[in-house]
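What you see is the complex with one protein chain gone and the rest in place.
Up next, chain A:
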Amino acid sequence: MSLIEITEVKKRFGDNEVLKGINIDVAPGEVIAIIGKSGSGKSTLLRCINGLETIDEGSISVAGAQLLPDELHLKALRLKVGMIFQQFNLFPHLTAGRNVMLSQMVVKKTPKAEAEEIAKRMLERVGLAHKFDAYPDQLSGGQQQRVAIARALAMQPIALLCDEITSALDPELVSEVLAVVKELASEGMTLIMVTHEMRFARDVCSRVVFMHQGRVHEIGPPEEVFADPKTPELKQFLGVTH
């Protein structure tokens, strides 16, 4: 039984078809890495899964919630999948704790005391319980990204989408964020991540998707994809990144 079903998804920006019929099924607890050159459609695909982009053809569903373009369906879908962004996108006028509390109170109508309790737990989970009252610009990039993860987790999503979440970080801060993601993976969270961290993809992911020109060019367990690439495009891609 798949948790996330992506079926024949096509997406165009004007004349430019960026997704040309994508099919991926994700089982609960799977950790999927999407790799590929820029412009291959990997970020677009990820953004389609929680409706930040509309799709032109095909269907996407997450645990029974269909991607449909009205606000009610989008909300139902987004309650099931959280998203972490390359640029963190914390709310600058709210403390870390308030960042984690806001959507619980506004969307789920969680009482304030309970939302605060959950926020503390989530921040503790990412190792930032002591930063509850810090504003985003008082935190390092790595800390901001971990708050963003806590914020997504507080909504208790079934799956998390990670869009190049370490690409905007200084090299020495990457590992603290990846450690949190690894922890989540080991707890059984379903993750789909667009990433350039090949080592991380190899160590943690259950499957790797290589996208090329809007299509899934190769897909398989990391040992297969990395050790035995079948297509010249993937060989070339891995060649330049190694």
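As a working rule, a contact is a pair of C-beta atoms (placed from the backbone, for glycine too) under 8 Å apart; a residue touches a chain by one contact, two chains touch by 3 or more; residues count from 1.
Everything that follows uses one rule, which is that contacts and distances are computed from a predicted model.
Entry comment: the absent subunit's protein name, as recorded by UniProt, is "Amino acid ABC transporter permease", drawn from "Dihydrolipoyl dehydrogenase", "Amino acid ABC transporter permease", "NADH-quinone oxidoreductase subunit I" or "Ethanolamine ammonia-lyase large subunit". Although one chain is not drawn, the whole complex shows that of A:Val31, A:Cys48, A:Leu123 or A:Ala152 it is A:Ala152 that touches it.
The missing chain lies against chain A, touching residues 50-52, 71, 74-75, 78-79, 82-83, 85, 87, 89-95, 102-103, 106-108, 135, 137-138, 148, 151-152, 155.
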